Every structure is written in structure tokens, then in C-alpha cells.
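Here it is, the structure, as C-alpha cells.
Omission of a single protein chain aside, the complex is shown with its protein chains in their original locations.
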């Protein structure tokens, strides 16, 4: 829907997703000796996204986009940016944008093959606040983004104001060399995204509590359950007995090569990402009273990585694309002959945690309680496969049904493997 | 206001209510020995509803509605649903909708006779997340709804994601048999709504704190003050000394017969509702240390019920209806002769709590602190009458003035009755 006034234009769009989530065999994911009702994952009906979008251009120079999100307990903003469109080759964009790193992350939330994105997205920045220069070069065969951001933890959105003074540089190059040449390679695109920055959460011996969760990531399965996080028990203790928490403290670098290829009704999308972050832990000197501040700090650098391959096949013959199936050939109408478009999808991915993260922190008594991450609750590796069917009834109404299975290495009591996560997710989506 | 594009349509609507609330003689509602300033109810000016609505249809099949609420401290979503309109007799609706139980609850917040709804609404679900099939049969003389929901506590909205894995089935039949036959009974409608489900909040002896407030209801007066809740003091203690809290734990069933009748400028609306919920309390064995977990659990089923009758008379002669007065015959205009429409309204209602809820929990030392609800702060019955005048200046601007008086049985210190609540509420409403 569109409103015009001279060369001003305001477009109103919307994306609403209602999801059903079921978990199978989920009674005791961390294999507790005495599991209880609330250890289970709750089956639930929920809104995943409720996003009206106001997008506009004010003359040739100025553009903007505002997308609030109403799906959670309180409304917030997901996309909000202002463009100064000097030239197609260089646009200055200021605001809250998706970090220019991972590929599936940059797909619209209404266009992904699967209901939930996979592992590489967990290591990439979600949305960040910043200033970026972007543009299309060489007849749109090369797209670049170069930005300066507040910086976020892996898999997280930026908070509304930065929690430290350190910033992050992000850059991405993505080429579609055959974009203008019809043929088997026309739909091929590949590129690389990266961020370089630093996080400074606090100081272990400073008298300022360092909480694990602000700048350090937690990683989730495609079922949206956390399977890895840094040692929060240690951080919680910090508030009471000194500053022995674990916190992001230094360089943070991500790099992600990526590729997609769409040919007729087939699609393939693959990416790899690694994220390296310096992490510190406060240490009490032997014999120091528990209430004193940490007397020294241990800093280590951990590297986590993830990759994923996903394929899709539109069995009704429409073209596959990075934006999903745009328009079914025979849309479903009440009483009419059409049944819409059907697409099958499959994917496989892995996320591997740096093994050193489970070692005892030097200078401590050791054991699970004194490691950067607790091996009895945080898994060291997750592997996930999924299959799905997407039914596009009309160009506005899409339903999705997914089965995913994720298995783990470690992460459960006594060194066992965390219980497999098996999910059935369904989605009912209207977009316009 | 409406935007069109082909057979797509987007409508923008709005409802804004600014209320003034005054409480008379409200110095010591629970008759404390030493009442203090903050025991009083605060007189206040507030926004009751700020609800823009985006409603649309995308071709014949797909419809949607999004209504955010901006009246509280942070914005949220009240109505959000997606429709697949296969046929007028069966539409599939997915999203956040009003639970299909109580009658006044299903009236629009801008159309009720009184500024605040009465007691039956307190026992019905507010809005719930789910999937429902609905439609009109027999020339629109019979409306049905059948749904599958996350399930909510009485008088509450669903949270954005379900707190347990148990679900709720809801159903409602409502007949207007003479809808298409002009005459004295044309405006008669009657029906029955019901929910069947289960709540599983936690386990008393599980090591998981069970908090009273998530799945157990509190009931409010038409003045919006809580006069009944389960024993939160016991639940609060639970966190510290074990798991002796009180929590929803089992079947939850509601049933509500209901009727309205509109004839010319007169309206009558009546309903009854009962809500039965299984509730558990954790119990410590005699001599057990206060810090140990509850050693056993007591489960009881409590039945609360409410009813209400409300009448309205449009003294300027316009037709009364379930949607209020649609359009004054002589709207008020600055300097013009019209004064709009005036309507008088009266209502009476009662809410009766199951008396067993105030008994001592078996296996405990007894007393107010060891009952499911504390008789010194929770009333066992409330009776309320109200009178009001509604002035429709134009079809968009409505003001309301209400007086309500609510008296109680019990609920104050030492077995006394809670002080009567007397309110004067005024409303200034714009809707379009």
C-alpha cells in the first residue's frame, strides 16, 4: 500500500507470523538426576513476528524505513534507518540495520527456507546501530557494505545505547558476476563478510560487577533453546563475593565466506562463519576471603565456528530465489482449482565451540565451577539436520512445516551428551 | 480511513480513551489497624486505551488485523490475527484473539455500557493465543467458534509464549434466531461459551519455585482494584524456604450461558459464568526444617462464579445495540443546534468465591497464613451496582460518567468486611 505526495512516497507493508512449536522427547535435556516439569521445553503457540513497515522516500536524496516489532511482551524497533542516496554506488545509511556478515541472517525473516535460521546466524551480529556506506558497482554485479557500529554479541541485537565505548567495523563484499547474463550461473552469488572490533565489559578487580550476559553470547539450536553459554554460575557468584565473573574483554573478530546458487526451481545456500572473542575471568588469590575482589585476571581468546548447507526444490515449478517463491503460478482461491506452490527444503549444519573454553581457569581450584563454560550444562558441539515443506497458498499467505533434529557432544550431567532435541514447528504467515 | 490496491484493502482505525478515576471514602479498604497513605487507591488521570488498528484483506482468501496498545508503560499488541476465509461458514483464524466465553468480554472496549466491564469478565479469559475455526450458519442466525489455545488464567491475557505445555479448548455457540424477522424479538441473542483445559505451573517438591501469579487469577472490582487473590504471602515464602507456594495444577473448566436483547432504544444484557480450577499447595512435614522442600502436596478444586445484568435506555431515541449508539440523530457541532445522544445505564452483579479456599490446608498448622487464600485480605464475595450516563456528542466522540458501589463479604483484618468501594469514573473517548 502506498501514499504519494509529489515526489514523496510512503509505503506500508506488513509481516505477521504465528507459529506452533512442539518438542518431542524433551523431558530431560541436560540429563538431570531428578528432572522436573519445568526442565521441559514448553510447547507453545506464539507470534514470531508482527512487523508493520513504514518505508518511504522524500525526494531523490532521502529515504527511510521503520519496522517496529509487536510480537514480544513489549513492542520494540527492529529496522530503522535513514538513507542519504547520493548515488546508486554510494548510499549513506544511518540507524539500526542487520550486521553485514552472515548470509541467511541477511535473508528476510519471511523468506527463509526454514522457520528458524540455523547455526551460522548464532555467531553473526543480528541488528546493530551504526553508520554504513553501501552501494552496487559494475552493473549491480558487486554489492559492498562498509560500516561503523556499536558492536553486538554473537547472535544478539544491539541494545538501544552502547554498553561500552568500544566500536566495531563491519564489511561485506558480495558478487553476482553473471547476474546480467542468462544461463545456468545467472543466479550464482558469493561473498565474504567480516567484523573487527573490541568489547570492554568491565574490570574484574574494579568493584564493578561483570555480568556474563551483556556482551558474551549464548548459542541456540534451530529449536531456539540455548545449548551453550559461558559460566553464569560463576558470574552470579561474582555479585556476592567479589568480581570473579566471566566477561567479554578484548578483540572480537568474525569472518564468513558464503555462497548461494539459484537455478530454475532449485536453490542452494551455504555459509561458514568463525567468531573469535577475548574473554576474561577474575581469580581470587589462594586463601583470599570469598568476599574480597578478584586479585588477578585471566584472559583467553576463544574461537567458535559454524557452517550450514541448505537446499530447496519448488516442486510446482516456480523459480526458487533468495526471497523465496514470489508468486505461485496457480494461487489457491476458495472454490477455485489452484492449490498454490509447494517447496521442499533440507539443511544440515554444525556449530563447534572452542574446546579450551571447558578447561579450568588457571589459578583456580579447577572443576566445572571454575571453567569458562561448565561442561555439565554447555555442549561443546551441536549438529542439526532438518526437513521442511513450504506451501505458498497465495503470494501473501504461506505456511511452513519443519522437522529438525539436533544432537550434541557434552553439555549434560556427568559428562554425558545432552539429549537430542527433536522439534516440529509450524508457521502461518501473512506478508504484504 | 482506507487504502486500496486492486482487490487489496488496508483500513486504519483508532480508539483512544482518556479516563479520570476518583475513589470516595477509600482510606482503609482492608481495615488495617494503622492505615497509611499508600493504602488508598490513587485518584488518577490515565489513558485506558490507545489503539490504532490496521485491518486488511489481501484478495478474497486472506484477512488480517493488528491492534497495538499504547496506553501502558510499554506498547504491546492486543489483537493480532490472520484469517483464511474459505467460506462465510468457516474461517480459520490464527493469532491473539478474545477467548470465546463471556459476552461483555466480547463487546468492543469502546462500546460497553459502563466504563469498566463487570464481574463475569474477571472469570473469563481475556485474549489468548490460538487457532480457531469460526463462522456464521443458517443465514447468520447461528455463530460458532471452536478453538485451541495456550490457555490463560481468569481475567488475564495470554503471555507472549506459553508458560506450560498444557493447552485449552474453547467453544461458543450464539444464536440470534429472529435476526432476519423484524419484530420485538429481532434483537434477541443467546448462547453459551466454555473452555476446557489444564494448567501445570510447576511442582511443589521439584526445586522449582512456584509463583502464585502466573496461572492463578486475581479478581478485581469494577473499580479495577483487586479484592481476591490466592495466598501470595505463602508463595513468596516459598522462594526462600522451600516450595510451599500455591499454584494452578490441573483441570480448568469454564462455562457461561449468556443473553442480550435490544429493542428500539432499550437494551438488556445478562450473563453467568463459573470457573473451576485445580489448585495445589506444597506442605512441609511436621518438624521439617523451614529450608527443606515441601514433602507433600495438597490438591483441591475450587469453583468461583459470577453473574451480571445490565440495562440501557437511549433517552434521545436512537437504537440501542451491542455496539452502543452508532450515530446520534442530532450530532453536536460547535454553534449548531444538536446536542448528540444521551443514554442511561444501570447494572448489578455479584462474584462469589468458593468458600473452601479459605479453609486451612490439610497437613499444615492452619490459620490465615496456611489457607489457599487469606481471609483477612481476600474477600469471599463482592456485590456491585452501578449507574451511568453516556453522551455521544458525535459518532466519534463519546463521554461517559459512572458511579459504582461495591460491597464485600470478608477480606479485611480480623474477619471484618472490606470497606465498600465507591467510585466516580469519567471517560473521554474518540473512535474512528
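Side notes on the structure shown:
All chains are identified by letter, namely A and B, in their written order; residue positions are counted from 1 within each chain.
As a convention for this text, a residue touches a chain if its C-beta (ideal position, glycine included) is under 8 Å from a C-beta of that chain, and two chains touch if they have at least 3 such contacts.
Remember, it's a predicted structure, so these values are computed and weren't measured experimentally.
Taking the complete complex into account, A:82 is the one of A:82, A:311 or A:389 that touches the chain left out. Of the options A:150, A:256, A:390 or A:406, the residue whose C-beta touches the omitted chain is A:150. Among A:35, A:56 or A:257, the one in contact with the hidden chain is A:56.
Interface note: of A:46, A:115, A:129 or A:393, the residue touching the hidden chain in the full complex is A:129. Listed by residue number, the positions of chain B touching the unshown chain are 1-3, 12, 14, 16, 18, 20, 34, 36-38, 40, 42-47, 50, 52, 70-75, 331-334, 393-394, 396-397, 428-430, 432. In the full complex, the hidden chain is touched by chain A at residues 3, 5, 8, 10, 54, 56, 58-62, 64, 66, 68, 74-77, 80-82, 84-87, 94-96, 129-131, 148-150, 159-165, 167, 200, 202-203, 206-208.
FYI, only the chains that are shown with their structure count from here on.
Mean C-alpha position of chain A lies 38 Å from that of chain B.
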